[in-house]
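Okay, so here's the structure we're looking at.
Only a single protein chain was left out; the remaining protein chains are all shown in position.
Let's look at chain A:
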Amino acid sequence: MNVWGEQLMNALVIGSFYSLIALGYSMVYGIIQLLNFAHGDVYMVGAFVGYGVLSAMSGAPLFVGLGAAFLFASLATGLLGLGVERIAYRPLLQSSRLVMLITAIGVSLVLENGVMLALGPSFRVMPVELPRSGLSLFGADVTYAQLAIIATSVGLMLLLDAFVRRTLYGKAMRAIAVNPTATALMGIPVHRVIALTFFIGSFLAGSAGVLAGVYYGKINFMMGFIVGLKAFTASVLGGIGSLPGAMLGGYLLGFLETFGAAALGGEWKDVFAFVILILILTLKPTGLLGRTGTERV
């Protein structure tokens, strides 16, 4: 048994969740300078949609059910992000950032309480059991489920990176982050690109939600709250607005938290994130890869 190796796998899994969520925070901040505090709740909604799909497909083979839950939940949360942007944020684009921030907190409350009223406040158990099989890597027991979660997350991040760097809409996103007015003058429909950014960010948060729901086995309407704050911390740690920063920040936080808790005891786990947040905000508010007058998205 290699305890450190197993902790490393835990760190990578939890870091994947943080990174996927942190990306949405960073993309939205980069493009409209909004701290979208409802983003953690999108993750929660993703887990619940996944729960619904898995419950409906309880007779189907495990992989079919998981695949359907993953796809359906990600798409549904992507659409949720589109709806939230259209209804709550777009009318406020010209108003102050504080007004948008308060609106984001409002959206968060609506999503949390909406799910609570519809489905109740208690924890629900995901209707799947992940196989515990795996392999031994350098003496550490690693499950296939862990490997699949990490591979899926990294795959999504690589796709996002290619999208933002290579496609015209990705370039338009980066252009809006630099100068929305000049972007509009190119004949680019700025609102449509902002909506697309919300779709992608929410899609990623929703994927993290299903993956985490299935991995931990239990979900509840408040599950996005702390995770959302931690993913926010991760994006600030990496440099909010920077996509590589969000990925780096997510994994770094996963490592610090996992190994910190292993060294000091599990009850310290949640403390790390917030100590890091305070340290970064006081010592280096632009974060590790934050913008130094260059690119934000």
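Methods note: contacts are C-beta pairs under 8 Å (C-beta built on N, C-alpha and C of every residue); 3 or more make two chains touch, one makes a residue touch a chain; residues count from 1.
We take it that contacts and distances are computed from a predicted model.
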Listed names "Ferredoxin reductase", "Glutathione-dependent formaldehyde dehydrogenase", "ABC transporter ATP-binding protein" or "NADH ubiquinone oxidoreductase 20 kDa subunit", with the criterion being the UniProt name of the chain not displayed: "ABC transporter ATP-binding protein"
Option from A:S19, A:S74, A:S108 or A:T183 whose C-beta touches the chain left out: A:T183
Of A:A172, A:A261 or A:I280, the residue in touch with the unshown chain: A:A172
Footprint left on chain A by the chain that the document does not show: 168, 171-172, 174-175, 178-179, 181-189, 294-296
